[in-house]
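Heads up, one of the protein chains got dropped from this complex, but the rest are sitting where they should.
Chains here go by letter, A, B and C, matching the order in which they are written, and residues are numbered from 1 within each.
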Amino acid sequence: MIIVMKNGATEEEVSEVMSKIEEMGYKAHLITGVEKKIIGAVGDEREKAQLESLISMPGVENTIPILKPYKLSSLQAREEKTVIKVGDVEIGGKHMFMVAGPCSVESEEQIFQAAAAVKEGGAHVLRGGAFKPRTSPYSFQGMGEGGLKLLKKVSEALNIPVQTEIMNPEDIDLVAEYVDILQVGARNTQNFPLLKKLGTVGKPVFLKRGLSTTIEELLMCAEYILSEGNQQVILCERGIRTFETATRNTLDISSIPVLQQETHLPVVVDPCHATGNWKYVIPLCKAAVAAGADGLMVEVHPNPQEALSDGPQSLKPENFHKLMAELEPYIKLAGRTL
Amino acid sequence: MIIVMKNGATEEEVSEVMSKIEEMGYKAHLITGVEKKIIGAVGDEREKAQLESLISMPGVENTIPILKPYKLSSLQAREEKTVIKVGDVEIGGKHMFMVAGPCSVESEEQIFQAAAAVKEGGAHVLRGGAFKPRTSPYSFQGMGEGGLKLLKKVSEALNIPVQTEIMNPEDIDLVAEYVDILQVGARNTQNFPLLKKLGTVGKPVFLKRGLSTTIEELLMCAEYILSEGNQQVILCERGIRTFETATRNTLDISSIPVLQQETHLPVVVDPCHATGNWKYVIPLCKAAVAAGADGLMVEVHPNPQEALSDGPQSLKPENFHKLMAELEPYIKLAGRTL
Amino acid sequence: MIIVMKNGATEEEVSEVMSKIEEMGYKAHLITGVEKKIIGAVGDEREKAQLESLISMPGVENTIPILKPYKLSSLQAREEKTVIKVGDVEIGGKHMFMVAGPCSVESEEQIFQAAAAVKEGGAHVLRGGAFKPRTSPYSFQGMGEGGLKLLKKVSEALNIPVQTEIMNPEDIDLVAEYVDILQVGARNTQNFPLLKKLGTVGKPVFLKRGLSTTIEELLMCAEYILSEGNQQVILCERGIRTFETATRNTLDISSIPVLQQETHLPVVVDPCHATGNWKYVIPLCKAAVAAGADGLMVEVHPNPQEALSDGPQSLKPENFHKLMAELEPYIKLAGRTL
Partner (left out) sequence: MIIVMKNGATEEEVSEVMSKIEEMGYKAHLITGVEKKIIGAVGDEREKAQLESLISMPGVENTIPILKPYKLSSLQAREEKTVIKVGDVEIGGKHMFMVAGPCSVESEEQIFQAAAAVKEGGAHVLRGGAFKPRTSPYSFQGMGEGGLKLLKKVSEALNIPVQTEIMNPEDIDLVAEYVDILQVGARNTQNFPLLKKLGTVGKPVFLKRGLSTTIEELLMCAEYILSEGNQQVILCERGIRTFETATRNTLDISSIPVLQQETHLPVVVDPCHATGNWKYVIPLCKAAVAAGADGLMVEVHPNPQEALSDGPQSLKPENFHKLMAELEPYIKLAGRTL
């Protein structure tokens, strides 16, 4: 941590800050500039909140952290990239991981049709929501446990692993019985009690970035799960909130190379939620693969115009097949296999 | 809902969309413009997700909602502003509601000192966190139930109601035993299971706006609580996330008159989290009162430079007293009392 | 400037960066932390772009500037606040500076009506656009020199100074003949050739913040004008672009105390452009005064529903008079006079 002193800071103020730093267990190191004095506080910054409180001392202008706050999720923490196995698929390795399915489980017929379509198209995992986070309390809230049972049923019938969203820590045990991958949605990225409890579960967690979560904060959310013991975390970029309204959110494509440089965890991209419009999904899937993503998640519904949620951003089965066909050479070019 | 057809949409496409609208229980109403046809779908739009799915039909360019999605939280839903009573104070009426206290309960000595200081300064409610949402799992996570007990103890000793943050639906019953107001933090604004359960509690909920929550979404979050039966909801503007870095977040002062026009619920402003810097708190408190806020929340710590969290944005007791003294004429001018 | 080395940076890499720093004329100062080495480059950072290029050297992770880049606009540059005189009014002193008038000059009748209304209400300066920056080339582009002549005419007839927007460096001499204050709009905040030429003019410049200009960048834009010799710069906060759509832009009220702390230049607030809605203008004017603004700019049109531009955000004359009446006690409370 660097502590920047104000231009007119007195000798006494500087030495009091330095004493305080030493008292906190850090080594203080003074640099006298032409205009300002700055003090380096050398030590482990992870409990940086206390160092930041130094700004309340007389003469202090600012504090600037130097070290990255994530440890377990940083690339330096491991020799190699994390590979997570779900059924036959390896996530984070040479395979391109494909999750597909409807926003919500709506009925047995709908989820079986969707599952057949995505499996035929080559998806490795079926997604489908049973507990839905909806902006409005008057919107369809999901089928609840009934939806979980249908996911389990279709999973066994078609031999495809399933993934569903979890919102309430209380539901984790129940959900973990039925599905293979537990998804944390964008509104719960920083739901710390949920993350902590997911850290104690023996199943992979699919952690979506929040609408206003920075990349650094996303890695700190992963850190919550990792530090509780669960090492199976998949990160998902799904668009951030900006001023642009031509798309529902703004896909932060740069987050892919940034994350690939910073972390050993697999990085998946969800262009459906990022854009809110199925027409942009195919080019953005190609872009995500080209930028280095480890996987993709797309919404596929047998009949989007009747969907109870996310119809506008869902692919029809034939468009999902078209996507997979067009994507294949990009996957090869990226040095991966399906 | 307005359905905008593409420029070249055929007669058949138009009539299929109109049939679909009628099938969904709405009345379809066609307007033929010079370039485009648009169709008004007349009826209750609250389950608008289905109407939005019409965008997947051939010939449809866009869908535009007309009605506001909130009902119970809208100003039209009541004859007058909601007034919530906590102890002797009325929130949302002619009083200016003042919540103050440290970010976290850190020790008995600290919370008693803080409580004495804020009570002496004129605050109506003491705040203090026992369960802390921290970006880092390595930061102080709060004292948990021990903190709740200290809050209860200081509340009884000094006769001041207390408010604390709740993150996990499981903790609601426990927390409700100890405190007077249950706070939902900015990272949980759209934590729907939490909101639903808070809707069944008989205590006021202090609902903070999320970093990227729109005003309309905030009102829909209140709607979750109201629609479950709890009518005691206090809204809190605490800054949104923008590109500007001179302050930690950007206080959306305009949200005050917008909310006062749209809803009957009380509107409180938290300038400490909005700016992250105690130096800006006094002018922004004045601004919030002048803009029509029903209350203010400020962080006060007996010794900010030793705070375990939020030190940089906490007022010292003497600055809180200065704030209250300078604020008084603004409160009067706004036609309110302390 | 602080240069942060990568975790595994070699001795050689560190010493090469240090040599390069010294070669550039700075003193290099090494701090060895537990994880990383950092190097302080001591000297004048104003030509910081070159120091930032060090990031291309092997072993360098990041560069962090320490000094604020503005000099002439910083509060430290002067003993006291800048006070600018226009006619009888002092801007930046104890007076509250009020600019009012229509978005555009539309006709002689309209500008005379508007001028009479704002003068009667107590405005010190009449605003009115002759060259209009419009999003669409098909929208009314302003009356050009004809509009300038009308401004001059009404200024002389009613004895009120006038302010108008300038977009093209070529027009500066022409415009300066007709008006008292030259306004730079939000789309030209970083139009550097315009700023440089305005730095050579002997009239005050009213510099609006851009939609995505940071406070630091705004001060650097003022620096462009000041460094060319013109010391009469008025800063104007007019809302920044965010995700919120309830208002057209988001008024950054915190910028007022931040700017008052950082610069000696007067700070004016324009709540009409910030919100795009006249209904929010009165509470936000009060808030701006309470937060410490040196002045306000509001749009007033004799007949907003017929305005050729900015009708929705313009006050009718009677509402402007209501604003001024309600504002008066806030101005007094802020220790100012009209």
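Throughout what follows, a residue touches a chain if its C-beta (ideal position, glycine included) is under 8 Å from a C-beta of that chain, and two chains touch if they have at least 3 such contacts.
No experiment lies behind these values; they were computed from the predicted model shown.
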Residue among B:38, B:116 or B:172 that touches the chain left out of view: B:38
Option touching the unshown chain, where A:136, A:227, A:250 or A:314 are the choices: A:250
Residue among A:83, A:290 or A:338 touching the omitted chain: A:290
Hidden partner chain, residues of chain B it touches: 2, 4, 7, 29, 31-36, 38, 40, 42-44, 64, 66-67, 76, 241-243, 245
Those residues of chain A which, in the complete complex, touch the missing chain: 212, 214-216, 240, 242-247, 250-258, 261, 274-275, 279-280, 283-284, 286-292, 329-330, 333
Touch residues of chain C, complete complex, unshown partner: 20, 46-50, 52-57, 63, 69, 131, 133-140, 167-171, 187-188, 190-193, 196, 210-212, 217, 220, 223-224, 227, 241, 277-278, 304-312, 314, 316
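Going forward, only the chains that are shown with their structure count from here on.
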Homomeric contact chain A-chain B: same or different residue positions, threshold half: same
For chain B paired with chain C, centre-to-centre distance based on mean C-alpha positions, whole Å: 31
Distance between chain centroids, defined by C-alpha means - chain A, chain B (Å): 25
Multi-partner residues of chain B (at least 2 other chains): 212
